[in-house]
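The complex is shown incomplete by one protein chain, all other protein chains being positioned as in the whole.
Chain lettering (A, B and C) follows the sequence in which the chains are written, and residue indices restart at 1 in each chain.
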Amino acid sequence: MPSWAYGNSGTRFRVFTQPGGPRNPFEKVSDAAEVHKYTGLANSIALHIPWDKVDSFAELKAHAEGLGLWLGTINSNTFQDEAYMLGSLAHSDPKVRQKAIDHHFECIDIMGETGSKDLKIWLADGTNYPGQDSLRKRQDYLGQSLAKIYERIGQDQRLVLEYKFFEPAFYHTDVPDWGTSLVQTLALGDRALVCLDTGHHAPNTNIEFIVMQLLRLGKLGSFDFNSRFYADDDLIVGAADPFQLFRIMYEVIQGGGLDEGSPVAFMLDQAHNVEAKIPAQIRSVLNVQEMTARALLVDNESLELAQMRGDIMAANDIFMDAFQTDVREELSQWRASRGLPADPMGAFRASGYAEKVSLDRVGGVQASWGA
Amino acid sequence: MPSWAYGNSGTRFRVFTQPGGPRNPFEKVSDAAEVHKYTGLANSIALHIPWDKVDSFAELKAHAEGLGLWLGTINSNTFQDEAYMLGSLAHSDPKVRQKAIDHHFECIDIMGETGSKDLKIWLADGTNYPGQDSLRKRQDYLGQSLAKIYERIGQDQRLVLEYKFFEPAFYHTDVPDWGTSLVQTLALGDRALVCLDTGHHAPNTNIEFIVMQLLRLGKLGSFDFNSRFYADDDLIVGAADPFQLFRIMYEVIQGGGLDEGSPVAFMLDQAHNVEAKIPAQIRSVLNVQEMTARALLVDNESLELAQMRGDIMAANDIFMDAFQTDVREELSQWRASRGLPADPMGAFRASGYAEKVSLDRVGGVQASWGA
Amino acid sequence: MPSWAYGNSGTRFRVFTQPGGPRNPFEKVSDAAEVHKYTGLANSIALHIPWDKVDSFAELKAHAEGLGLWLGTINSNTFQDEAYMLGSLAHSDPKVRQKAIDHHFECIDIMGETGSKDLKIWLADGTNYPGQDSLRKRQDYLGQSLAKIYERIGQDQRLVLEYKFFEPAFYHTDVPDWGTSLVQTLALGDRALVCLDTGHHAPNTNIEFIVMQLLRLGKLGSFDFNSRFYADDDLIVGAADPFQLFRIMYEVIQGGGLDEGSPVAFMLDQAHNVEAKIPAQIRSVLNVQEMTARALLVDNESLELAQMRGDIMAANDIFMDAFQTDVREELSQWRASRGLPADPMGAFRASGYAEKVSLDRVGGVQASWGA
Partner (left out) sequence: MPSWAYGNSGTRFRVFTQPGGPRNPFEKVSDAAEVHKYTGLANSIALHIPWDKVDSFAELKAHAEGLGLWLGTINSNTFQDEAYMLGSLAHSDPKVRQKAIDHHFECIDIMGETGSKDLKIWLADGTNYPGQDSLRKRQDYLGQSLAKIYERIGQDQRLVLEYKFFEPAFYHTDVPDWGTSLVQTLALGDRALVCLDTGHHAPNTNIEFIVMQLLRLGKLGSFDFNSRFYADDDLIVGAADPFQLFRIMYEVIQGGGLDEGSPVAFMLDQAHNVEAKIPAQIRSVLNVQEMTARALLVDNESLELAQMRGDIMAANDIFMDAFQTDVREELSQWRASRGLPADPMGAFRASGYAEKVSLDRVGGVQASWGA
C-alpha cells in the first residue's frame, strides 16, 4: 500500500478534502493498518519522500510494526521542488541533476533506517514542446544520474525504475515505455529492475504481454496497480477492466511472479479523489485477490492441449471459464479460517473507525497528495 | 484570450510559479493588452467567475478599454467549490444543482455589467466509477438545469455549451461529445450553441469534420483553441500539429465561420505550465493567423475541379501547396502596414515588459489557474 | 445473427478458409439454425445484399422457417463495386449516387419478399487524404441520397444508419459518429434510427453513455455486437471486455431496450477469421445472455439509495456484485427447462454437424465475407 493513498489527492482542477483525513505519516500508517486488519493481505506500506519525512523513522517503523505492518518501498519525489520545473535526473543543468541525485542519496539513507529494500524512481522529466530540449542528451544525462544512484544502493537493495507514457510532460517523457526503462536498468546492473504501473501505457496496450516479457527477461521488479478508462486515471485496480487484471495476474503466475522468492513487489498506486480512501484500498486489495484466485483456477493442462491442437474456441473457453467463476464465497471461507471477517468492507464500515478519526483528527492540516 | 492564461497553471503534480505573474484581474488584463499591442489580433479578454470577480466590473471594463480591449465571454466555474465534488448542474442532489444554477445567474448579472455576449459553460460533471450515479438521470437533470439558465439570458446573449471527452471525471462525463452538446442545446433554443475545444476529443478524432458539421447545422458558437499530443494537454494552439490547425481553419472558412456576422467566437484556452505566458499567448495568436492565411491560399477553383474528376493526388497537392507556403513575410508586411512590429515576439522581448512586471509585482499572491 | 458470419472473412493480409464453409445463402441459414437450436436465443438471420441474393427469396424464407428462423434485417453493400471506390451515397458524382440509391431500392424490394422490417445502411464512404473531396458537400449529398431511400421504405419499415469511426477510409468518414448518424436520421423522420456497432468508436469511448443517450432520445434502432482490443477487430462480443458488455446491457435495460415492444434490434456483427464459426456464434449469443442476466441482477433499489447519499464505494459495490456473480448454472437450468442442452457448446461439438458439413460440402466455392 502507498502511504499517499490515504491523504487527499485530486486533479489539476481541484483537490477535494475528506473528513478524517490523516495529518501525518503516523496517521497514514494507522489508516493503512485498517486495510490489513480486514483483509490479511497488505502488511506493507510504501513511503514517499519528502511527503513522509518524520523526525524519527525508527519511531515510525515501531508504530507500523505495532500495527502489524512493515515499511516498504521508498519512493523519491523530483517533481515538486521549483528547481525541477524542467526536469530532475535528466535536466540539462548539472546542478539540478546533482540536487536530484542528492535527494536519492537521502532516500537511500532513509532506506537504511526503515529497512526498505527498494528505491523506486518515477520521473516527471520530459518536455512540453518540440525543440524545448535535446531528447538524446537528456537520455544520456539520465543514464549518468541513475548510475550514480545505483552505485550507492546496498547489495541487498534494488533500484526500480518506473516508466510512464505521458503526464505531467506533454510532448516527450524521458522514460516513456518499458523499453526505455529496460535499457536504462540493463545498463546499471542486476539490482536495477523495471516497475510496471498499469496506468502508464498508450491506449489499447496489451499490458500482460509486457508482464510476460519482463518476467521472461528477469527484469520485472514491481507493480504499481491501478486502473483507468482513459489516461493515468489512477482508479481502484480492477475497477475499469476486471478481465485485464485477471489476464495480468495469469501472466504473473505463469512467469513465476507469485512463486516463493519471486523478485516482484506488488503495490497499489491510486488516487482516491472522490471515494472514501480506506474502503477504496480494501476494495483494491480484494480485487487483486479475487482476480488472482480466478487466474489460479485456469486448467492449464487442458488449456495447453487445446492450444496445441489449435482449437481457439476450446482454449478461450477454458481460459474464460476461470474468469467467469465467482470465487468470493471461497475467499470468505479462507478469511474466516484465518480469523478475518468474511466481509471486509462491511466489517470496516461497522467498526466505526471512519467516524472515530473524523472526530479525533481536528486541528492540523490534512496530508495531501502533492504536499 | 482567456484571463486565466496569464495566471499560473499546472498539472495535478505541481503548479509552478513564474516571476511577474499577475495578482488580480486588472493585472491580467494588462498582460493581455500586451498580446494585442504586438499582434493587433486579440482585442478581447474572456473572464472566469469567480476567479475574476472584482468589486467593480465597470472599473475593470474601463481598464480594459483604456488598453484597447473589451471584456468578452464569461466562463462559469462549477468545479472548485467543495459542494461540486460529485457534480453541479447534473448532480443528483437538487440543492447542489440550484447552487450551480444560481452561480450562472450571477454570471449573467456580470455579463450585464461587462457587456459580454456569451455565457460559456464547461462542466466537470461526471463519475469515476461504474454505478456511481445514474447516467440517464444526470442527463435529464442537466437538461433541466440548462433550461433554467437559458431562460435567464437576454435576447442578444448566448449560452455556449462545451463538451469534453474526459477529465476530471474518469468513468463518464455528462457532456462528453459534440453530439451531447448538440442535443442539449437543440432542446434549449436558437441562442444555445456548441463550444468546440480542440483538446477535448478522443484520440485520432477528425476535428475538422465536427467543425464542418456544426457550421452546417448553424450550431458552432465558439472555439477554445489549444493543442495536444495526448489528452487535454492545453498546449499552444498549432504547437503539436500545425497541419491540423490548418485543416480546421480551412473548414471554418468554407463554412462561413470567418464571414462578416459569423456567430463563431474564437478563443484561446491554454495552460502555460512551464513556458513564459505572454510570449506563449503571442505565439498562439500568430499561429492561428498563419494557418488562417495559409488556408485562405487554397486554390478552391482548381481544387474543386480535381475533386470532381476524382484525381486524389492532384487535389491533395493543391491543398498541401497552400499548407506548405511560408506566409510569415507577408504577415510581417501586413503588420508593418498597420503600425505593428514586424516581429511581435522580438518586440515584446525587447520591450522590457516582462522584466518590469517582475520588479513591480512584489507582495500579494499570484493568480493561479484554479484559484 | 448475420449471414456473413458463417462465410469466410479475414484481414487485408489474408482470408483463410475453413473446412465445411457454406457455399450459398441456404447453407448459411442452415448453419445459423444450429446456433438457435442449441441456445434458443437467435431465431433471426440478417442478409447482406448482394452476397445473399438468391433466385427465390420465398424459397430462402421457407428454408429458414423450416429451421425455426425468420429473415431479419437487410444490409446493403456499397463498398465492393468498382464504381464505389471513392464513395457511394456521398460520392460527388450524381451517377454514382444514383447507382447506390438504386441498390437500396432493390434492397427494399427484397425486404418485401423476405418480410424484413429493417434496412440497415453502413457506408464505407470517406476519403484518405485531406483535400481529396469536400467534407461539406459530401454531407449534403448524403442527406439527399438518404432522403430518397427513406421515401421508398414502407410505413412498417425502418431505415437504420450505422456510424463508424474509420476504416476503410483513413482520413475522414462520412458518418463517423453517433452525432452525425443522429442528425442525418433526425432530418429523415421517425422511422430513421441509429445503429450502434460496438466496435465503431474512438479508443476509450464510453459506449454505454451513447446507448443511454440514444435510448433517451428514442433513436436507438439496433446494435451490431462484437468486441475489440484495438480498432474494429470484430471479435466475439464480450471476448475483449466482458465488463463493458455488462455495462452496455445494464443501460439497455435501464433505457427500456429490452421491454416488450422495444424498437431495439439486437444483432451480432463479427468476423470469425481464425476461429470456428458456428461455435463462435454460439459463444457470442451466450455471452450476451450471460451479461444480460448479470445486469438484471443489479439491486437497483439499493443502488439508487447509495447513489442518492453519494456513497461511491457502496454504489460501485452493488453494481459490481451483479457483475461478479456467476450466472451460468442458472442459465443452464433455464435452458434445460426449455428442452435445450445445458451446455450448448458441448452439445454442438457432440452433434457431429461440423464433421458432416465438412464432408458434404464438396465442390463449389465457399462463401466469403466480401464476395
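By our rule, a residue touches a chain if its C-beta (ideal position, glycine included) is under 8 Å from a C-beta of that chain, and two chains touch if they have at least 3 such contacts.
This is a predicted model, so every value here is computed, not measured.
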Contacting the left-out chain in the complete assembly, out of A:F79, A:W122 or A:Y171: A:Y171
Option from A:G131, A:G339 or A:G363 whose C-beta touches the chain left out: A:G131
Option from A:A46, A:L69, A:L86 or A:V264 whose C-beta touches the chain left out: A:L86
Contacting the left-out chain in the complete assembly, out of A:Q80, A:Q98, A:T205 or A:S368: A:T205
Those residues of chain C which, in the complete complex, touch the missing chain: 9-17, 79-80, 82, 85-86, 124, 128-130, 165-168, 170-171, 203, 228-231, 233, 235-236, 239-240, 271, 273-275, 369-370
Chain A residues that touch the omitted chain in the full complex: 86, 92-93, 128-136, 139-140, 165-166, 171-173, 176-180, 182-183, 201-206, 208-210, 212-213, 215-217, 243, 247, 251, 254-255, 298, 303-304, 307-308, 310, 312, 315-316, 318-320
Touching residues (missing chain, whole complex) on chain B: 203-204, 206, 229-230, 239-244, 274-276, 279-280, 283, 290, 311-313, 316-317, 323-326, 328, 345
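Simple rule for what comes next: only the chains that are shown with their structure count from here on.
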Rounded Å distance between chain A and chain C, as computed from the means of their C-alpha atoms: 40
Centre distance in Å when chain A and chain B are each reduced to the mean of their C-alpha atoms: 36
Chain C residues counted as touching two or more neighbouring chains: 203-204, 206, 243, 312, 316
